[in-house]
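Below you will find the structure I want to go over with you.
As you look at this complex, bear in mind that one protein chain is not there, while each of the others sits in place.
For reference, chains read A and B in written order, and residue numbers begin at 1 within each chain.
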Amino acid sequence: MIGTLKSLWAVGLKLFAPTQTQGYPEVKPALAPRYRGRIILSRDPDGQERCVACNLCAVVCPVDCIEVVKAETVEGRWYPETFRINFARCIFCGLCEEACPTAAIQLTPDFELADYARSSLVYDKPDLLIAGKGKYPGYRYWDVAGKTAPPNTDPKDLAP
Amino acid sequence: MSGWLVILASAVLIAGLLVAAGVFTWVERRLLGFLQERLGPNRVGPFGFLQWVADTVKLLTKEDAPPEGADVIAFRLAPALAALPILAGFGVVAFGDGLAIAPLDMGVVFATAMLALTVYALVLGAWASRNRYALLGGLRAAAQMIAYEAFLGLSLMGVVLIAGSFAMADIVAAQKGAWFILVQPLGAVLFFIASLAAAHRLPFDLQESETDLVAGFMTEYSGMSFALFFLGEYVAILLVSALAVTLFLGGWLGPWLPGPVWFGLKVGAVALLFIWVRAALPRPRYDQLIAFAWKLALPLALLNLLLTGWVVVA
Partner (left out) sequence: MTVRLTIDGRQVEAQEGEDLLTACTNAGVEVPHFCWHRAMGSIGACRLCAVKVRRHEADPGTIEMACMIPVADGQHIDIADPEAAAFRGHVIEWLMRNHPHDCAVCEEGGDCRLQDMTIASGHHLRRAGPDKRIHRNQYLGPLITHEMNRCIACYRCTRFYRGVAGGRDLDVFGAHDRVYFGRAEDGVLESPFAGNLAEICPTGVFNDRGWSKVYARPWDMLETPSVCPHCAVGCNIGLSVRANRLRRVISRSHPAINADFLCDRGRYGPLFIEGPSALKAARHHGHAVPLRTALDQAQEAIAVSAALGGAIGIGSPRASLEANYALRRLVGPEHFFAGLDAAEVALHRRLAAHLANASIASLADIAAADAILVLGEDLTGTAPMAALAVRQASRAAERALAAEKHVPAFLDNAVRVAGEGRRAPLVLVTPVPDALDAIATHPLRRAPADIAGFGHAIAAALAGKRADPDASAAAAALAAASAPVIIAGAGLGDPAVLDAAAAIATALNPRARLALFPAEANSLGLALLGGEGLEAAADVPGRGAVVVLENDLHSRCDPATIARLFADRAVIALDCVETATTAIAHTVVPVASFADAAGTCINHEGRAQRTIAARPDSAPAAWRVLAAFGGGAEAGLDDLQVALARDCPQFAAIAAAAPAASYRTPSGRIARAPARFSGRTASDSAGGDAAPPRDPDSPFSWTMEGGALPAELFQGVRILAAAALPPPAQAPAIGGAGLILIPLHDPFSVSETDRASTILAARAPGPQLRLHPADAARLKLAEGAIVSVEGRTVPLVLDKHIPIGHAGLTTRRTTPRRLMPEGSK
């Protein structure tokens, strides 16, 4: 009985507490750089696309909304021929970013993705690929993959 | 009053009640918002006032189809029965001195009877839905109504004893000296608790408790049928508030302002109390709810009646 009255009193007091609601969209929220919003594909410091079509993002995706198809340049560098993310399915869990060995796929603090047609939520590579390096400015996967010889190597050392 | 005038007054009253119920949903949502440190609906119209209009339009345009295997006639009849008896109950409410559409001698009994009739709508809708959640909700509604209607009636008998009349106007007139809430504090508290249950309001809304029954008897309802159940609930709040005001808070009595204004303000205040209770109190377990009614509330109401009778007779 007393408890009931106490909770009535406590809740009633809230009537005079300031509200927590933010007036979006008039007031834009301040989001952390690591906020998990719209997904982008970034580029290497040398301007080439980072994605090597390894499919790890696709396989880790819990809702299976990423599809990657591998292709190869004449130099043997892998790249995605198709990179598709269905934002109608995406749950923005960020596992794809965690799985990405090349820091290509990154989540950004942009969550304003609403659209009237589901089909326009299917983003292909041109919609995803940005010009910049995103959150990891100096990283280049090919420098740490362990397949390129240091610059001062004697070519004879590479022969069988 | 002549026949035509009664019909006209009834139409005005029903229209007013519908609007009041709509506005009340907005008030409830905003007030709940503030009680939870939110804003509540604030987009449609000034301060979101027209939210209820938007909701009504939305509900009117939504698909409203009976589920497969439902008893279609009963399914359609139930929502209509939900609001109708409550609106009828307002016929006996005295809004001011002599301001009642049908000033029956048995006004209080009629109003509580009308309130009790809504359970038929609930059980009917639950049965017709052919849904196990709905049926469980309907069963709970029936048992709860029996339990709480019993001491709802007994709790107000003290007032009737003192006033010596079942007519609303007489009861209000009897409070010229002191409001009955001062004379019958236990009766007033019991009546308020019972009226929460009669209006199916939190914390006593176990027949539609969404945490375990989805939406109870309303699970299969959508669109306008859903809206009618909704309307029934909100009009019921207004009716039990009006009854509480009439029986315990002096009805239209008050200084300076005209009677109907006093009546409206008091009804509003009681209705706000309903919202406050909803915001603050958790839902009891079902067995706790029923045990409270039979084992505590009913004996207390009988005791109250006994004491009152002894005082009045003595």
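Just so it is clear, a contact is a pair of C-beta atoms (placed from the backbone, for glycine too) under 8 Å apart; a residue touches a chain by one contact, two chains touch by 3 or more.
Remember, predicted model here, so these are calculated numbers, not experimental data.
Although it is not drawn, the missing chain touches A when the whole complex is taken into account. Listed here are the chain A residues that touch the chain not shown: 52, 54-56, 58-59, 61, 63-70, 72, 77-78, 84-86, 88-89, 101-102, 118-119, 122, 141, 143-150, 153, 157-160.
The definition used in the following text is that only the chains that are shown with their structure count from here on.
Centre-to-centre separation between chain A and chain B, using Cα means, comes to 52 Å.
Residue ranges on chain A touching chain B, taken from their complex, read 4, 7-8, 10-12, 14-15, 17-21.
The touching residues of chain B, when paired with chain A in their complex, are 31, 33-39, 276-277, 279-281.
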